[in-house]
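A protein chain is absent from this complex, but the other protein chains hold their places.
And now, subunit A:
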Amino acid sequence: MTSQLERDEVRSRQRVGSAPTRSRISTRRLVPARLGPVGLLIGPLALVGLWELAATAGWLAPRQLAAPSVALRTGYQMLLDGELLPHLAASAQRAYLALTFGVLGGTVLALLSGLSRVGEAAIDGLVQVKRAIPTLALIPLAILWLGIGETMKIVVIASSVFVPVYINTHAGLRGIDIRYVELARTTGLSRAEFIRRVALPGALPGFFTGLRLAVTMCWTALVVLEQINATEGIGYIMTRARDYGQTDIIVVGLVIYAVLGLLSDGLVRFAERKSLSWRRTVGS
């Protein structure tokens, strides 16, 4: 793979032509070229390679950490035995249901608070307080109120997920360039038109930032929550594996989280690129 950097250098050398003049202008770019998905994989792949090496060389005891190859085999076997998918489905349902509620809630609250003073007075302070309290610290109270069933789990996750969506969407709305507000006034936009054509599109980048944080966050609390009265879920099988010292199953669980996280992040980024195609910024 020839990198963008190399190609740029070739191009600039050609531009200089046959006369090899010395130039003080560096051909190096100030901003690195965009790394493709392959480039991003180099770090993780190297780590897995080292890990496998350490395991086969006997530096890592299986009781401490299973080798990636062992975990891979275990995961495949679990999949074949039908032991994996039901748990995955149970976890995914919890996570994405909570994500949906959290994102909707965060967006609606951010709009209310970003577009009206009353809304901001009522909402913003509360959210800041909520943000200061760790999600897991809410679990005892949530259990007392909602019991130990699914509702409690989804409410807790949604309440952690809505925070980044709210914060970033709100910041996006607040950060709209005053020049565009002036433009809206000189072109005689109504309030509804202003919201639709200036405020919302202007806040969209912030919303996507929040969404990207949210899609990985919705899995975070799940691990802990699935230790409470659950017989299904990735968090549940990982907890059980801990009791039996099955590090290979723990690794399988970790890999599933990583893959799900990366997939959802990629999906959001794709949606972001589609809907923010007007942007021409570094890194896009």
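Keep this in mind: a residue touches a chain if its C-beta (ideal position, glycine included) is under 8 Å from a C-beta of that chain, and two chains touch if they have at least 3 such contacts; residues count from 1.
Methods note: contacts and distances are computed from a predicted model.
Novice: Name the chain not shown, per its UniProt record: "Sulfonate transport system ATP-binding protein", "Cytochrome B", "Large subunit of molybdenum enzyme" or "Formate dehydrogenase iron-sulfur subunit"?
Specialist: Of "Sulfonate transport system ATP-binding protein", "Cytochrome B", "Large subunit of molybdenum enzyme" or "Formate dehydrogenase iron-sulfur subunit", the absent chain's UniProt record names it "Sulfonate transport system ATP-binding protein".
Novice: With the full complex in mind, choose from A:64, A:77, A:151 or A:187 the residue touching the hidden chain.
Specialist: A:187
Novice: Of the residues A:130, A:197 or A:240, I need the one that contacts the missing chain.
Specialist: Considering all chains, including the one not shown, the answer is A:197.
Novice: In the full complex, which residues of subunit A touch the absent chain?
Specialist: Spelled out for subunit A, the touching residues are 179-180, 182-189, 193, 197-198, 201-202, 204, 276-280.
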